[in-house]
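For this depiction, one protein chain was excluded, whereas all remaining protein chains were kept in their positions.
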Amino acid sequence: MKVLDQGVNPLFMDPDPDKAREFFRQKTRAMVDKRMTEKEVVEKFIPDGCYLAIGGFGANRIPTAVIHEILRARRKNLGFLGHTSTHDFELLCAGKCFNRLDAAYIVGLEARGLSPNARRYMESGEVKVTEWTNYSLAARLKAAAEGVSFAVIRSMLGTDTFKMSGAKVIECPFTGKKFAAVPALWPDVAVIHVHEADMYGNAVFRGISVADMELSRSAKHVIITAEKLVTNATIRANPTATSIPFYLVDAVVEMPFGSYPGNMPYLYFSDEEHLAQWMKVEKDPKEFEKFLDHYIYGVSCFEEYLERCGGLKKLKTLQKLENLVEK
Amino acid sequence: MKVLDQGVNPLFMDPDPDKAREFFRQKTRAMVDKRMTEKEVVEKFIPDGCYLAIGGFGANRIPTAVIHEILRARRKNLGFLGHTSTHDFELLCAGKCFNRLDAAYIVGLEARGLSPNARRYMESGEVKVTEWTNYSLAARLKAAAEGVSFAVIRSMLGTDTFKMSGAKVIECPFTGKKFAAVPALWPDVAVIHVHEADMYGNAVFRGISVADMELSRSAKHVIITAEKLVTNATIRANPTATSIPFYLVDAVVEMPFGSYPGNMPYLYFSDEEHLAQWMKVEKDPKEFEKFLDHYIYGVSCFEEYLERCGGLKKLKTLQKLENLVEK
Amino acid sequence: MAPSYNTMEMMICVASRYLEDGKTVAVGTGAPCAAAMLAQKTQSPNLVILFEAGGISPLLPQMPISVGDSRTFFRAVMAAGMTEMMTTCSRGLVDYAFLGGAQIDKFGNINSTVVGDFYKPKVRFPGSGGANDFASFCWRTMIMTVHSKSRFVEKCEFVTSPGFLSGAGAREAAGLPEGGPYKIVTDLAVMGFEEKTKSMMIESLHPGVDLDKVKAETGFELVIPKQIGSTAHPTEKELKVLREDVDPLKLVIGRA
Partner (left out) sequence: MAPSYNTMEMMICVASRYLEDGKTVAVGTGAPCAAAMLAQKTQSPNLVILFEAGGISPLLPQMPISVGDSRTFFRAVMAAGMTEMMTTCSRGLVDYAFLGGAQIDKFGNINSTVVGDFYKPKVRFPGSGGANDFASFCWRTMIMTVHSKSRFVEKCEFVTSPGFLSGAGAREAAGLPEGGPYKIVTDLAVMGFEEKTKSMMIESLHPGVDLDKVKAETGFELVIPKQIGSTAHPTEKELKVLREDVDPLKLVIGRA
C-alpha cells in the first residue's frame, strides 16, 4: 500500500480488526439482567487508563451521572474521544481524568463560549493530543463498527488538522483519486444516555442520533444510562424504534434526568444558568475547587447533585422550557 | 495504489465521486409537490438503458406497480442491481428489460424455489453479469452515499465470486491486512416502496430497512411509492421515524397495496398462491406469455391487476394473514 | 426403541445440537431456521437468532418464507437493516451461520452460482446472496444438505462462498478473517474438518448408515479418523418440540 502522506501524531488504540474480533468473540450474547448502579459501572468497566467515549453531543443527551462518578472515583490516565464534547469534556478536565485525547471539538461549549479550566488543562502540555474532525472520528467509529481497519473520507486533506492527526493519504484503486484513510477506533468503553431501555440493554433514543449508532457498534463495552426502564415487551412492540440491541450492551443504569444539566430531547432543556456558572467559577481555580466539592465530590450520588442544583422545581422549569410551555 | 488482485468483470457505472457530486449539485432541494402516477414516473425517470435499483427485499416491501409499468412501457437494455431481488427480478426477466446486471441474489425466490423463466433468461448469455454479494453491494451503495469512490470489506476474498466481480484486493495502510475494495455505485434511479410519505417525498418505512437507507442516499433519482400519503405535519410530528428526507426524492406515487404480491410489514402478507402460480406457468413459455398478457400487459393499471388477482377479498385475507388473525 | 422420523427431521435435530446457548446464529429460511428455533426451545434458550435483512431476535410466530419477510422481525428486539447485520458479523459478534448450495467440496467451499461456463451457464443458481459474506465473517459456518455424489465434489466448479479454500493457511493468505466451516450435517452423517489439513472429515454416522454408503455418496476422499462416532437419534423431546412448536404446518419437515 503506497502511502502518499501521513499525520505525525500517534494512534492511541490498535486498529487491528482481528484483535477486535477476538474480543467480540468472547463477549456474551445472552439476554440477561444487566442493571447496575453508576458506581458499579465505573468500578467494573471504566478502570484507570482505559479509552473512554461519551455519547450524545456535549450537553445534549449525555450520561452525566456516570461522568460524575468517574470524577468521584478519581479515575486517571484515561484516553478520551473528544468528538462532539462540551460539558462532558469540561467535567473530565475538571477531574484531570484523561492524559491522551483524540480531538475534534474540545474546550468549547458552542454558543456558550470556552471553558477556562478545560483550556488551562489543554494548554498545560500534560495531555497528548491527536487532531481529527467530527466526521473523521465518526468515520473511525464506523470503520470499527464494520469490522475493518480503516475508512476513506475526503476531508482533512491539505490541512494542519491532517498533519496533526494519525490519518494517511492513499489513492483510490478505481479512480486514482486521493483520499484520507482514517484508522478504525474501538473504544474500550462507551457511555450513552437514552430515553428508554429494558433491563437487557435494548435501548431507544429519540431525536437525532449524533454518532451513537456508530459508537454503540464500535465500543468494546457499552454502558447505557436511561431516563426510564421499560419492559422487554415494550421494546418488542416497536422494533423499528430500537436504537441499540441488547447484545452490544454490558450494563444498564436507570437515571431519570440523567442528561442534566444537558438537554434531553422531548423531556427537559439544558440548564443554561448552571452551565454559565461552571464557566464563570472556572476562571478562578480556587473558586472552582470549592464549586467541584459542592456539586460533585461532596455529594454521594446524582440525585443529590440534582437537589443541590434546584431539585424538582428546577427540573420542572426545564421540562416546561423543553416543551415550549415557558420561554 | 498497489492492487494485489482484481475481478475480471466490468463495472457498469462510473465510480467517480466528482461526477456524482456534479449531478447532485444540480439536483433541486426545493420542497415541492412531487406527486406523479406510475406512468409518469417511468416516462420521466426510467428511460431505456438506465441503471435501475429496486428497494425492499425481492417480495417484501417492493414497488410492484412501477415494475409492472416498466414492463408495459417495454423498457429495454436497463442495467439492474440484482441485490436481494426475487419477484422483482422475475418480473424484469419476464419483460427482458435489462441486459447488464450486478448480481448478488438472482433467479431464486428463496424458500419458494427458482424461477424457470429467470433461469432461462440468465442462461441465454444475453445478459452481461458481474458477480457480487449482498453485503458487497450494500457496501458499494454505502460508499456512494458517503461520496467516496470505494469501500473496503472482508468478504469475497479468495473466491470465484471475487474473480467474477469488479472488486480489487488492496492492503490496509495501517495494518497491512488485505481487504476487498468495492467501487461506489450510484444507480441512475431507485424505486422504493414505503408505508407513508408526504407529497414532498419525506418517507417512512417500518420494520427492517434492508439496504434502503444506503440505496436512497446513493441513487441519483429516487422514486417513492407509498401505501399512504400523509401530511407534512404528520411527518414533522415524529422526525425520528423518517427514513428518507424529501431532498433525495424525485417523485411520489400513492399506491395502496403497492407491494402486492409481496409482503408489506404490518399491513399484508405475501400472496403465496399467486407467486407459486408464476413459477408454475413459467415452465411453459407459451403459457407464460398468456399469463403475462392477462396479468400485466393486458391491464391498464395496478388496481386492475389487483382486481384480477382477487381484489379486495384476496387483500383482506392477506391482511389477516399478516396480522396473524388467520393462519 | 427409537422414535420414527424422516431425514429432514433427523438433520434438523442433529444440527440444532451444535448451536450452543448464549451464542448468535444467522439463519436463512427453511431447515436452518427450524434448527435454530429447535435449539432455542431445547438446550439453548439464550441463542440469539438473526436474519440478514435486519430481523434481530424475533419471537417467530411461524417459519418465515423469506429472510426479509415480516415474520423475521415479529416482536423482534430490533428491526435493523442488512448493513447492520453484516457488519455485526464482520466485527466478530456472530458465531454461527447456515449455508446451502449446489456443490460442496472437500475444503468446505460452496457453489451456489453456476454450473458450466459463467458467461453462458448450463445452470444458473442464485449466486452468493449473503452466503459469501457469512462464510467470510462468521466464526463457524454450518451446512445442512442432502448427501450425494453430485453435490459432494472434489472441487467446486465455482467457489461462491469460502470454506477453507485450498486448505490449511489459505483463508489467512487470502485475507479472510478467522472462521470457516464447522459442521456439515447431511441425511447420512456429520462431517467436520481435520485440524491440520482443513479437509472434510467424517465425524459420526447416522443410525443405520455405514461408512461405505457415505463414501459412495461422496465425490472425494473423506478423512477417516480412527474413531467414528454414531449420531444419536432425535429424542422424543426434540421431535415433539420440532413438530408441535417449531414447524406445526410441516413447511419444512414435510419436505423430506
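Note that the chains are named A, B and C in the order they appear, and that numbering of residues resets to 1 at the start of each chain.
Following the convention adopted for this analysis, a residue touches a chain if its C-beta (ideal position, glycine included) is under 8 Å from a C-beta of that chain, and two chains touch if they have at least 3 such contacts.
Being a predicted model, the structure only gives us computed values, none of them experimental.
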{"item": "Neighbouring displayed chains - absent chain, whole complex", "value": "A, B"}
{"item": "Contact residue for the chain not shown (choose from A:M122, A:V148, A:A184 or A:L306)", "value": "A:M122"}
{"item": "Residue, one of A:E69, A:E196 or A:E214, that touches the chain absent here", "value": "A:E214"}
{"item": "Touching the absent chain when the full complex is considered, from A:Q6, A:T64, A:T84 or A:S218", "value": "A:T84"}
{"item": "Absent-chain contact - pick from A:R72, A:K142 or A:K314", "value": "A:K142"}
{"item": "Residues from subunit A at the interface with the omitted partner, ascending", "value": "56-60, 82, 84, 86, 103-108, 110-112, 114, 119, 122-125, 129, 131-136, 138-139, 142, 153-161, 164, 169, 177-180, 206-214, 263-266, 269-270, 272, 322, 324, 327"}
{"item": "Sites on subunit B contacted by the missing partner chain, in the whole complex", "value": "17-18, 20-25, 27-32, 144-148, 200, 202, 217, 232, 235-237, 239-240, 242, 245-248"}
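Heads up, the rule we're going with is that only the chains that are shown with their structure count from here on.
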{"item": "Chain centroid nearest the full-protein CA centroid", "value": "B"}
{"item": "Centre distance in Å when subunit A and subunit C are each reduced to the mean of their C-alpha atoms", "value": "40"}
{"item": "Geometric centre distance via CA averages, subunit B-subunit A, whole Å", "value": "37"}
{"item": "Residue numbers of subunit C (touch at least two other chains)", "value": "73, 79-80, 90, 137, 177"}
{"item": "Interface hub residues of subunit B, defined as touching at least two other chains", "value": "153-154, 177, 179, 206-207"}
